[in-house]
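First the structure, in the form of structure tokens, and then the observations on it.
All protein chains but one are shown in place.
Now for chain A:
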Amino acid sequence: MLGESLTVRDLRICATPPGGEERIIVNDIGFELAPGEVLALIGESGSGKTTIALAMLGYARSGCRIAGGSVQLGDTDILSLNATQTRALRGHRVAYVAQSAAAAFNPSRTLMDQVIEGALIHDVMSRQEARQKAVSLFHDLALPDPEHIGERYPHQISGGQLQRVMAAMALITDPALVILDEPTTALDVTTQIEVLRAFKQVMRERGTTAIYVSHDLAVVAQMADQVLVLQNGETQEHNTTARILEQPAHEYTRSLLAAARPQDHLSPVEGRHGGELLDIHDLQVGYGSRDGQGRPENVVLEHINLHLVRGQALGVIGESGSGKSTLARAVAGLVAPSHGAVQFDRRELSTTLRGRTPDQFRRIQMVFQSADNALNPAHSVQRLLNRPLETYFSLSRRERRARVEELMDLVKLPRDLLDRKPGELSGGQKQRVNLARALAAKPDLILCDEVTSALDTVVGAAILELLVELRRELGVAYLFISHDISTVRSLCDDVMVLYQGECVESGPCQQVLETPRHDYTRRLIGSVPELRQGWLESRPTRNETAAPVT
């Protein structure tokens, strides 16, 4: 047993925004962990969960300061240590696993260098011992080629592997406490399950005390003994995981649970409407130079056939790199396919933007994943919505104004937000504006590229609900790109599963998701964490399930 007990009392953290007054962002947080116990901090973004987790390392990001309270690890009062003592603590007795391993590894140093650095600067062991220990950790974490993976650079291995190397980096000094900050959020579900399993096993073997930060209750249910639900930096509910899942006391906890459960109540609009809208035949997209047959060097998508009628919603699911975003970009005209034909409303759709008519532009609209990047931060909401109206319609000033207000009503935003800039809106509001901008063109087809992925569960669920309603009211068709099966299930009539650039299965949503025929589809569905404890253990390991997917 290596873990030590952790007691946090009355933790308070203040933040000073540039040019603003100091305000409290985390208030009155307290909990106790026995050695080897795992606590989950759960809440939406901005709820202060990462801030609290970092305070366990005696660290506050720039602009923040730990204003009061105590953090007691074993016999050490972490917050009363001086700078040198804090440094000796970090990466030795308390270790941190960051959300994005790709950003948290130094791109210009080898993995081994970085993994053993902590052990060397804290003088825990010799370089030789540290290397051996790292290799054995790589082995425990089920990394491929554990003997040599350390010689590689971060860009040479995949995201899921990198996340596990980061766990090795944290565990190299046998820390008493490990902070895991959304360690699997950036991963595909199929990868996530492997990483979670590896994490859980090594942590249980070592009896490490841990804090697990997440916004995903289903993941937390697999990893944690206790759950602390946060909102606006304050504790809403704190209990054992089982109690939280079965008898949530607080309303906010219940809304989190509801958002995490499969949403049958959203079930799609029934009935097909109207005629043919989009028809894709044997599409191939790639990049790089083309060979004699016109085949690109790197093929991203191949043999894609797709048929969409007016008002239909088609979900496209697959993991990152499966080519699902490329499909949307090809339909939007942002990348030219190397082979195949796209028909829109029975007319050939030019593969490039230049060849398309203004009306085709208007009728196909795209909504991007990140509203932060898609909305011009210097424009007001009013101006953002006016732009497509000016481009596609000739309306008088008054008609435009009326239309903008109508759009705001459609996406359920109060009209007094019209003069705000995107920076002054919340994440959910920004995504609604993003959607309203697409709707302004009165499109027949909306390409939704991971529109809920960047949002918190509760906010994302509300956006999904809005999409369902819009479809019912306006009869618009969706090509809905997602890596999240539950969102596809709640919105779409049909689903198409992409794997390594090819369609492995497609058909009505219910049929495909309930009786999947292809191995990969089964694995994809089986990897979505369920909201019950013990789910992770009940899943067969990959080697047992998978005959390699072809």
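Here is the rule we go by: a residue touches a chain if its C-beta (ideal position, glycine included) is under 8 Å from a C-beta of that chain, and two chains touch if they have at least 3 such contacts; residues count from 1.
As a working rule, contacts and distances are computed from a predicted model.
**Q** Looking at UniProt, which of "Peptide/nickel transport system permease protein", "FAD-linked oxidase", "glutamate synthase (NADPH)" or "Methylmalonyl Co-A mutase-associated GTPase MeaB" names the chain we cannot see?
**A** This omitted chain is identified in its UniProt record as "Peptide/nickel transport system permease protein".
**Q** Touching the hidden chain in the complete assembly: which of A:Gly3, A:Gly48, A:Gly69 or A:Gly118 does that?
**A** From the options A:Gly3, A:Gly48, A:Gly69 or A:Gly118, the contact with the absent chain belongs to A:Gly118.
**Q** Which listed residue, A:Gly3, A:Gly43 or A:Gly91, touches the chain dropped from view?
**A** A:Gly91
**Q** Could you tell which one of A:Thr16, A:Ser80 or A:Asn106 touches the chain left off the display?
**A** That would be A:Asn106, which touches the missing chain.
**Q** If the missing chain were put back, which residues of chain A would it touch?
**A** Looking at chain A, the ones touching the missing chain are residues 54, 57, 59, 61, 87-92, 95-96, 98, 100, 103-109, 117-118, 121-122, 153, 155-156, 169.
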